[in-house]
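Just passing along the structure, written as structure tokens.
One protein chain omitted, others in place.
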Amino acid sequence: MSGHYTNLIIGLGIVSCAFCTYLANRAKLIDEEGLPLFFFPRLLNYLFWLFKEIIISNFNTAKVIISGNVEPEIFTVKASQHTDVARVTYANSITLTPGTVTTKIKNNILEVHALNSDFGDDVRSNEMDKKVKLLEGER
Amino acid sequence: MDLFTDLLTGLFFFLGSLSIIIGACGLIKLPDVFSRIHAAGMIDTGGTAFFVLGMIMQSGWSLITVKLLLIGIFIFFTSPVTSHVTANLAREKGMVPEGKKIGKLL
Amino acid sequence: MDNNPILRIATKILFAPIILFGLYVQFHGDFGPGGGFQAGVIVASAFILYAIVFGLEKGKELFPLSINLFLLALGGILYGGVGIASMMLGDEFLSYNVLGSSQQAGQHIGILLVEFGVGLTVSNVMIALFYAFASFESSNGEKK
Partner (left out) sequence: MFLAALTACAISALLVLARIVLGKTTFDRVLAVNSLGTIIVIGIALHGFYANRPEFLDIAIVYALINFIGTVAILKLFSTGSFKGNKK
């Protein structure tokens, strides 16, 4: 990352990586939750879709803030994923699109706060849920 | 080509500036904590995405691009975590948001 | 906060990259912003994040207090030892030139070792301070 490639620097980099792996192993972090490998093949596709969604809902949120018709609502949805990691990905995706925030998570029920009924309908239509389930794949 | 890149950078910077200023206005204007989280999320996602895209346009392909992408990924990863933790704690302290409730709450 | 799955998984994913970035800042101090002091703080912040999210007991299991205090002293000794070594070789305290075969190599080795000592000491002092402050009970009568 520094743009300098001498032997000493590369050696120190390898030692650093080894040290990190040792520490993470010792903290028992490397398991299905810490390193969700089964996501990776389909991840890029999902990320592009998510990015497009974020831009669109950014403009919608800006419109709502300027025009000022705020009617907040709060409701619960069911997450149909099987593993904890996929549920967390779903909750994070909901939070990442402006206009909707996950306020509580308990097993497979999420409590979502939306800025407007349009955003609420977006989440309730379960489109993102299906995408994340696709990302999780067959298990 | 140079002019084109500059123009694109300017467009991205304009959108980013608009995004963070509207987000900051919303942070003042909106009524309660749960609504303000949306405005803060707008600063985090919209502002960072547009500014990082603009700077990548300006830098070309080099190590700087990698570092900029690292900043973008890091903020995109931590922003939902902090807003969720804030909202979760506010709910657990017993604050109930304004507006209508649909269905049974947790 | 252990029972919040979002925070738990975020910590698990972020722990190793933070330490890796801290070590990058440590060894990169010759060419850009960085060096022992900042790297120590970054590495310590990873352990502090772990101890905050999973509780102090788990944090102390991962990085016991005895190892912490030992490494703290080792960093100081490393710093002083380089100085004394250069004194032994017949120059002033902490003048790196005599450490290597040539002047350049001596500078390199000396700076690397001293920075490593500083980083070790700073990170362990930060963690020790965090452990000490976190062990306090809340003393103003608020039992929660």
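Each chain gets a letter, A, B and C, in the order it is written, and its residues are counted from 1.
Rule of thumb we're sticking to: a contact is a pair of C-beta atoms (placed from the backbone, for glycine too) under 8 Å apart; a residue touches a chain by one contact, two chains touch by 3 or more.
What you are looking at is a predicted structure, and each value in this text was computed from that prediction instead of being measured.
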Subject >> Chain not shown, its touching partners among those shown >> reply: B, C
Original post:
Residue-wise, where is chain C in contact with the chain that is not depicted?
Top reply: 1-3, 7, 18, 21, 25, 32-34, 38, 42, 45, 48-49, 51-57, 130, 133-138, 142, 144
Subject >> Missing-chain contacts mapped onto chain B >> reply: 6, 9-10, 13, 16-17, 20-21, 23-25, 27-28, 33, 36-37, 40, 43-44, 47-48, 51-52, 54-55, 58-59, 64, 67-68, 70-71, 74-75, 78-79, 81-83, 85-86, 89-90, 92-93, 95
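We adopt the following convention: only the chains that are shown with their structure count from here on.
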Original post:
In graph terms, nodes being chains and edges touches, is this line, ring, star, complete or other?
Top reply: complete
**OP:** Count the C-beta pairs in contact for every pair of chains, then give the pair with the highest total.
**Re:** A-B
Subject >> Separation of chain A from chain B, taking each centre as the mean of its C-alpha atoms, in whole Å >> reply: 14
Original post:
Considering chain C alone, which of its residues make contact with at least two other chains?
Top reply: 4, 6, 13
Original post:
In chain A, which residues are in touch with two or more of the other chains?
Top reply: 1-3, 91-92, 102, 105
Subject >> Touching residues (chain side chain A, partner chain B) in the complex >> reply: 1-3, 51, 54-55, 58, 61-62, 65-66, 68, 70-76, 91-93, 95-106, 109, 111, 113, 115, 120
Original post:
Taking the complex as given, what residues does chain B use to touch chain C?
Top reply: 77-78, 80-81, 84-85, 88
**OP:** Could you pull out which chain A residues touch chain C in their complex?
**Re:** 1-4, 8-9, 12-13, 16-17, 19-21, 23-24, 26-27, 29, 33-35, 84-85, 87-88, 91-92, 102, 105
